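Please read through the structure below; I'll follow up with questions.
With one protein chain held back, the other chains of the complex are shown just where they sit.
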Amino acid sequence: MKRVYVHEEWCLGCHLCEYNCAFSNSGLTDMVKALKSKKITPRIHVEDDGRIHYAVSCRHCEDPLCIKGCISGALSKGADGVVTIDHDKCVGCLSCMLLCPYGSITTDENETVLKCELCIKNGGIPKCVEGCPNRAIVFEEVEE
Amino acid sequence: MKYVIIGNGPAAVSCIDGIRSIDQKGDITVISKEAHRAYFRPLISYYLEGKSKEKNIYCRADDFYQKNHVETVLSEAVAIDRDHKIVSLSGGENIAYGRLCICSGSSPFVPPMKGLNTVEKKFTFLTIDDSFALEQAVNENSRVLIIGAGLIGLKCAEGLRDRAKSVTVCDLAPRVLSSILDDECASIVQQHLEKCGIQFSLSNTAEFFDGGTAHMMDGSVIDFDVLVLALGVRPNIGFFKDAGGECNRAILVDNSMKTSIEDIYAAGDCVEQYDISYGKKRIMALLPNANIGGFIAGVNMAGGSKAFDNAVPMNSIGFWGLHMMTAGTYATGGDAKMIEEKSEKSIKRFFVRDNRLIGFIIIGDVKSAGIYTNLVRSQTDLSDLDLSALIKNPNLLPFSEKYRRKTLRGVV
Partner (left out) sequence: MPVNYMLPEFEVERSDYRCIRCRVCERQCSNGVHRYDIDGDVILSDEYKCVDCQRCVCLCPTHALKIKKNEASLRENFNWKQNTILEIYKQANTGGVLLSSMGNPEPFPVYWDKILINASQVTNPSIDPLREPMETRVFLGKKPHDITRDENGNINTELPPQIELELPVMFSAMSYGSISYNAHKSLATAAEALGICYNTGEGGLHEDFYQYGKNTIVQVASGRFGVYKDYLEAGAAIEIKMGQGAKPGIGGHLPGAKVQADVSKTRMIPEGSDAISPAPHHDIYSIEDLRQLVFSLKEATDYKKPVIVKVAAVHNIAAIASGIARSGADIIAIDGFRGGTGAAPTRIRDNVGIPIELALAAVDKRLRDEGIRQNVSLVVGGSVRSASDVVKAIALGADACYIATSALLALGCHLCRTCQSGKCNWGIATQDPELVKRLNPETGKERLINLLTAWKHEIKEMMGLMGINSIEALRGNRLMLRGVGLNEKELEILGISHAGE
């Protein structure tokens, strides 16, 4: 399956992926309207110590621990391999956050659990990838 | 091959998945004493709270059993004939098995209490039927008394707060969640719950009941309309013990989820298995382990080969915005040491032995705690990791570039 992969050597630490993600998942068509004066809660985040930077988002693991730990069945892996969350089912226990080895699960200010769903609900091409100015984030198939 | 599964919780349905990942043909029979499709037990409090709708509590889609050709039997297993490979049910029928998986879970433990029979509305809190019953019994005028300030008691309190007039929790122990938390952490949780409207009476419990009045140990009385007994659970293992299966407090299983009896496996809340953070077998009655263990049992039953060799207890729980995560073992003394990281909103404790993270407790800032859980489960040598940086900020920066490359540029 195609996943989002991150090339640390090309990451500029510009954090644009975070904003593109937040915009993509806002449901709005104008970035200014979507993000102006808001604290963003993107599903991808850049880890940065000033020297090294790279983005982290859901790895869509082969055998996702978050799903094993989910107490409400809100997380599932579709036939396409994408791990998605059903917010109607999620109760916000954060077991997925306890189990994700990569720190890819996050929440918004209302404690709604957020995770990357590869923009399958936003047109299919991850916006973090589209907006990355240096191809540090790519959407491709990698041999397993 | 004829597979029989006793119990119908998350471990059981994961076991079905495990079997079907290898054997799509063999017969599977599930014996359940609850007249429901497998549901996520932890949701019973969220159901009461209104966060989880009834339609959403089930572990699998409603055609799961049909699709997987699973026969369901509503009954309770009472005995196993290990020589003839037969499970006897409470109704007197017998079911033959080729391989058996015990996912019988546990039952509430209710010690003998004086005057309990005089209490009109009393409940335990372990099944969705308990939730349905409480839903009926509790109204906005109800004063609820919960005996037991453990996980079940507190989650019940959370579930009932908005439905009841008042919720009081008592416990003989001096603090809430006494088996998990020390005084300091417990008091953070308690204060938060008090702020959210729960009343506590700790180091105190009911000596006897008289109708709607609990006469407490300290001489006080608590009037209540609804009583919930949340004093703990006991694994349902009698029938296995009687068959001569090896048990401690629960059924002992090895890494492949096999019990001491040939062709009998077990998973979920009724097993004791090796906790790599603890170095011994123990009960880890938590949902992730039930799911993982059940699946692995199923794979092995169907002739596959999979080991559950990194089991540790892992739990994430929250009460009205205050989150708490724990994993592994909290040992200090000897060669184990504790590292603490406190901030205004958060307390984190890490337990390290032999240069490996063996457990942690986090209250408050639980962001990305899975990075710690992973260290516990993988028993990673911390020599090359900057643990102090990791403790302040759980992220992948302290790991090697190679690890990140594997993780972020490979399939994991």
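Letters A and B name the chains as they come in the text, with residue numbers starting at 1 for each one.
In this text, a residue touches a chain if its C-beta (ideal position, glycine included) is under 8 Å from a C-beta of that chain, and two chains touch if they have at least 3 such contacts.
What you see is a predicted model; the values in this text were computed from it and never measured.
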Message: List the neighbours, among the chains on screen, of the chain that has been left out.
response: A
Message: Just checking the interface: what residues of chain A touch the absent partner chain?
response: 9-16, 18-20, 23, 31-32, 35-37, 131, 133-136
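One rule holds in what follows: only the chains that are shown with their structure count from here on.
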Distance between the centres, which are taken as Cα means, of chain B and chain A, whole angstrom: 29
Message: Help me check something: in the complex, which residues belonging to chain B touch chain A?
response: 40, 42-43, 46, 51-53, 56-60, 287-288, 291-292, 295, 314-318, 321, 323, 325, 327, 366-371, 373-374, 394-397, 401, 404-405, 407-412
Touch list for chain A against partner chain B, complex: 3, 5-8, 47, 49, 52, 54, 56, 59, 61-62, 65, 68-69, 71-73, 88-89, 91-103, 105-106, 111, 142-144
